[in-house]
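With one protein chain withheld, the remaining protein chains of the complex are depicted in position.
Which chain is which? They are A, B and C, in the order written, and residues in each are numbered from 1.
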Amino acid sequence: MTINVKFFASMREYLDQSEVDIDTDGTQTVGDVWLQVAGDKPMPDNTVCAVNHTQANSSYPVKDGDEIAFFPPVTGG
Amino acid sequence: MTINVKFFASMREYLDQSEVDIDTDGTQTVGDVWLQVAGDKPMPDNTVCAVNHTQANSSYPVKDGDEIAFFPPVTGG
Amino acid sequence: MAVIIVEDQFDPWQALQVHQQSHLASGQFGATATFIGTMRDFNEGDEVCAMTLEHYPGMTESQLQLIIDDANQQWPLQDALIIHRVGDILPGQPIVLVGCWSAHRAAAFDACRFLMEALKSRAPFWKKETLSDQSHRWVEKNTDGYSH
Partner (left out) sequence: MAVIIVEDQFDPWQALQVHQQSHLASGQFGATATFIGTMRDFNEGDEVCAMTLEHYPGMTESQLQLIIDDANQQWPLQDALIIHRVGDILPGQPIVLVGCWSAHRAAAFDACRFLMEALKSRAPFWKKETLSDQSHRWVEKNTDGYSH
């Protein structure tokens, strides 16, 4: 299955990439996606994860066609 | 001594006058001023009194040259 | 800090723009909170066609200045503006404007609301409504804007 993964702000700089499509037949959760895209770089403590534009935690299940995002705490306004 | 007395809003209509200068040699308090200008019309319950633009109660002493005002609760804004 | 009593209709957004441009240093303030009270065409279940706003010249201005002084003692404000209409007014026209500028948003929000509530309880203004049958009535009291 194919999943679109996006990184924003300091997370984009930390992983040195903004977006990647991954083929993930063995991937079951948001946490698994992180391991596949980040390799041995640990997930920073206050990382926010979103699945299809809704915040989700690392154990949230992923499915084909999902858009997964990782980003730091928001600082707008 | 001379005191300037003003009435606003529904108080002006109640007493049918907007302003009067009174000569008040025997007048000692805001309450005395009311008696002199209102005659036998009782002071409505929630009347606000001001002496020289500062809110004061009926027992507040008055002196020559003071500006005394009587008005209902404020309703601006 | 400015207190303005106006007899003619005013545009609140233009007044804020003009005041900010002439009184605030660009880059210094981070937070602007404003409140605008506008005349509605209904009140207490009745249709209201017009209103007359009376004030106490002299005392009104000094009370508004005291209210601003109170706000300045409680919050680090960079500026505050109060504009209040008097005289004859029609539905849809602004009655009152309160604006607060500060470095941070908590101060701007809190001070703006404080100024508005203090104005409604301490500043001598009175409203007389004209209803659709051309009868008149004085508004008797303001509600507490912190309660719900």
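To be clear about the criterion, a residue touches a chain if its C-beta (ideal position, glycine included) is under 8 Å from a C-beta of that chain, and two chains touch if they have at least 3 such contacts.
In this text, all values refer to a predicted model and were calculated from it rather than measured experimentally.
Put simply, the missing chain touches A, C once the whole complex is considered. Checked against the full complex, the one of C:I4, C:A31, C:L66 or C:L131 touching the unshown chain is C:A31.
Interface residues of chain C facing the missing partner chain: 11-14, 16-17, 20, 26-42, 91-92, 103-110, 112-113, 116, 143, 145-148. Mapped onto chain A, the interface with the missing chain covers residues 6, 8-10, 46, 48, 50, 53, 69, 71-77.
Here is the rule we go by: only the chains that are shown with their structure count from here on.
If you average the Cα atoms of chain A and of chain C, the two centres end up 48 Å apart. Averaging Cα coordinates per chain places chain A and chain B 73 Å apart.
Per-chain Cα centroids separate chain B from chain C by 27 Å. Residue positions of chain A with contacts to 2 or more other chains are absent.
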